[in-house]
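Only a single protein chain was left out; the remaining protein chains are all shown in position.
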Amino acid sequence: MKVSSLDKALEYFNDGITIMYGGFGGIGNPPTLINGIIEKGVTDLHLIGNDVAFPDIGIGRLIQLERAKSLIVSHIGSNPIAGQQMTEGKLKVEFSPQGTLAERIRAGGMGLGGILTDTGIDSILAENKKRIDMNGITYLIEPALTADVSIVYAKKADTFGNLIFDMSARNTNPLVAQAGNITIVEADEIVQEGELNPEEIVTSGVFVDMVIQSQGVDWKWVWE
Amino acid sequence: MKVSSLDKALEYFNDGITIMYGGFGGIGNPPTLINGIIEKGVTDLHLIGNDVAFPDIGIGRLIQLERAKSLIVSHIGSNPIAGQQMTEGKLKVEFSPQGTLAERIRAGGMGLGGILTDTGIDSILAENKKRIDMNGITYLIEPALTADVSIVYAKKADTFGNLIFDMSARNTNPLVAQAGNITIVEADEIVQEGELNPEEIVTSGVFVDMVIQSQGVDWKWVWE
Amino acid sequence: MGMGISVRNQIAKRAAQEIKTGMTVNLGIGIPTLVANYVPDSMKVMFHAENGILGTGPSPVEGTENANLCNAGGYPVTVVPGASFFDSTTAFGMIRKGLIDITILGAFEVSEEGDLANWIIPGKKVPGVGGALELAQKSKKVIVLMNQVNKNGTSKIVKSCSLPLTAKNCVDMIITEMAVFQIQSGKLTLMEVMEPYSFDDIKAGTDADFLLAESLHS
Partner (left out) sequence: MGMGISVRNQIAKRAAQEIKTGMTVNLGIGIPTLVANYVPDSMKVMFHAENGILGTGPSPVEGTENANLCNAGGYPVTVVPGASFFDSTTAFGMIRKGLIDITILGAFEVSEEGDLANWIIPGKKVPGVGGALELAQKSKKVIVLMNQVNKNGTSKIVKSCSLPLTAKNCVDMIITEMAVFQIQSGKLTLMEVMEPYSFDDIKAGTDADFLLAESLHS
C-alpha cells in the first residue's frame, strides 16, 4: 500500500539532495509536493528537470526562494530569476538539449549508462563531451541521470502506484517517475488497484514508492 | 491516407533487404504480411526481431523456407530449424541480450546512435564490443538498429497510422514500428482518424507509412 | 522583434505557403506561431509540439482553455482528429528521426551557408537551448523568420556567424520583412523581394554574398 501523506513524503527531502521533477513550462510540475518542500525549508537542492517554469509557477517558486544550488535543465528562458542567480554565481546551471535531457532521464530510469546522439555536435554544449565514431558518424556520449528523489504529477494513480497523465501534462513525468531512487507521486485522483485498465497505464507502479493526494495547482497560468 | 492493400505493401519487399518485425515468441508477429512475403518469394533476407518463434508460427515460417540469410535476435531456442541452419552455416546469427536488443531497436527509432549498458559484460557476447568507463562503471556501447522495412501487428490503427496493441502482443511492436525506414502495419481493425483516444495511442501515426487490414493468425499456438 | 503586426503577419503568411498537405510541422514561438493561421483548414497538416503532442489545433475559445493542453510555449491549444499524446522522449524521437518536414523558427544570425545562431548571446542572453538544437539540426526543412537587420541596423544575414552556433548548414530558407532567401548546397539565393522594399534595400541589409533567382533576372 503506497498511498501516504504529504508529511510522510516530506521525510525524504533534506538539504543538499538531488530532486528530479516532472513538467514542461510549469505544466505537470507537482504543486503540493513543491509547496511542501518550500514549507519544510530544505535548501541547497540540486534540481533536474526540463526547465524552471516561471517565477511564481511550479518549480520556479523554489528558484525564487533561492533553495536551489544547481540545475540540469534545457532552458531557463521563462524564469528570469534563474538567469539572474546564474549571472550572480549563486546558481550553477548545466544546459542539456531538450531531447537529450529527456533521453538521459529515461536512461537513468531504465538502468542504462547513457545514450549516443549527434544532437548539438556543432554547438558549444558539445565542447567537453566524450565522443565516439560509429559507421562514419560522430556521436556524443550523454550520461544517464538519476536522482535521490523524483517528484511527479499524475492525473490518476492506483494504490500500487500505476499512473496515467493528463494530455500534455504527461511531458517528462513518466520519464522522471522511473529515474528516482525514490519516486513520490501526487495524483489528482487515487483509485484502487484494478480500477485502471492495464492497457492505459503509462507508468507501471513498480517504479513508484509513494502516492499522495494532490491539492491541485494554486498558481495563475501566464495566459490567464 | 495511409490505408492500402497487401499488394501495395509487398512492393517494398525485395531480395536482400533488412526486415525488422514485431513479436515475442510468435505473439505479435504480423501474419498477413509474413504470408505475403512468403508468397512473393523474396529471399536472402536480413531479419531483426526478438526471436524466430516456432517452425510453423509467425516469422518462423520464413526460416523454415530458408528465406533468411542473417538474424539479429535474442534467442532461437523455440525454433530448432534456425539452430540447424546456423550449425550448417546457412544462417548467420547475432545474439543480443533481450533487453539490449529492445533498446537498440528503440534507439534506431528515436534517431539515437545507440545506448550504454553493462548487461552481459561478463559474458562472451561482450567480447568484441567497444567499452567506455564512466563514473567507475564499464559500459558496453550497443549500436542502434534500423531496417529497410519494419512490419508490425496492431490491434487497431486509424487512417493516420496511430496504433494500439492487444495486451502482451504489444511487446516489441511499438519499438519496431518506430525503427523502420518504411513501416508497414497490419491491424485487426482500421478506424477513422479521431476514433482513437489521443491518450491511449501507443504508437503515433507519424512513424507509420502504410496500414493494411490483417487477415488474422492462421497458425495453431503451441498450447492449443 | 520590434516589428509591426502587419509585417509579422505578412512574413507568417509567406511562410505558410511552404507548407503542403500531409506535412508534419513544428512552429517555434513568436512569429512562427502565427503561421498556423494561414494554413487553410482544408489542408491536412499535423503540427508537432515538443512537450508531447502531434496534431495541435487552433487556440481554444476563451473560457474553455485547459492548462493541461498547451503547446511547448505554454499556451492553450486544441487537438485535431488523429492527434496523439506522448512523453518528451517520443516528441524528440520524431525530430531526431527526421520526421519533421518543416520547422519554422526565429534567429539571431544566419550565415550565407545556412549556419544558425539562435540560442545564446554570451554575456547577455543565456535562456538555454530548449529544443532548438534538435529542431534545427534534424528537421527536413528549416525556415527562419526574422528581421533583415537588428536594432542597430546590422544585417542578421552574415558571412559567418559571430554567435555560438545552434547547428551548421541547417537553414534552408530565410523570410524577412524585405525578402525571401533560399540556401541550397551552401549558396544563398535571393528568391523574392517583398513590397515595399527594393533590391538595393536588400543589398544594403545583407552582410553576405547572395545569388539572384532566375525569376529575378530581368
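Letters A, B and C name the chains as they come in the text, with residue numbers starting at 1 for each one.
Convention: a contact is a pair of C-beta atoms (placed from the backbone, for glycine too) under 8 Å apart; a residue touches a chain by one contact, two chains touch by 3 or more.
It should be emphasised that the depicted structure is a prediction, and the values quoted were computed from it without experimental measurement.
Under the touch definition stated at the start, the shown chains contacted by the missing one in the entire complex are A, B.
For the chain missing from the display, the contacting residue among A:Asp44, A:Glu66 or A:Glu193 is A:Glu193, taking the whole complex into account. Across B:Thr18, B:Thr32, B:Thr119 or B:Asn162, the residue that sits in touch with the chain not pictured is B:Thr119.
Only one residue from A:Gln64, A:Ser150 or A:Gln178 touches the chain missing from this view: A:Gln178. The residue touching the chain not shown here, chosen from A:Gly25, A:Gly58 or A:Gly109, is A:Gly109. Annotation for chain B: contacts to the undisplayed chain at residues 24-28, 50-51, 73-78, 83, 86, 93, 95-100, 102-103, 106, 117-125, 155, 165-175, 202, 217, 221-224. Take chain A: the residues that touch the chain left off the picture are 109-112, 158-160, 162, 178, 192-194, 196, 198-199, 201, 204-207.
Rule of thumb we're sticking to: only the chains that are shown with their structure count from here on.
Comparing the CA-atom centres of all chains against that of chain C, the greatest distance is found for B. Annotation: 32 Å between the Cα-based centres of chain A and chain B.
Chain B and chain C have Cα centroids separated by 36 Å.
Shared contact sites, meaning residues of chain A that touch two or more other chains, fall at 103, 117-118, 167. For chain C, residues that reach two or more other chains under the stated contact definition are 53, 85-86, 89, 92-93, 95-96, 138.
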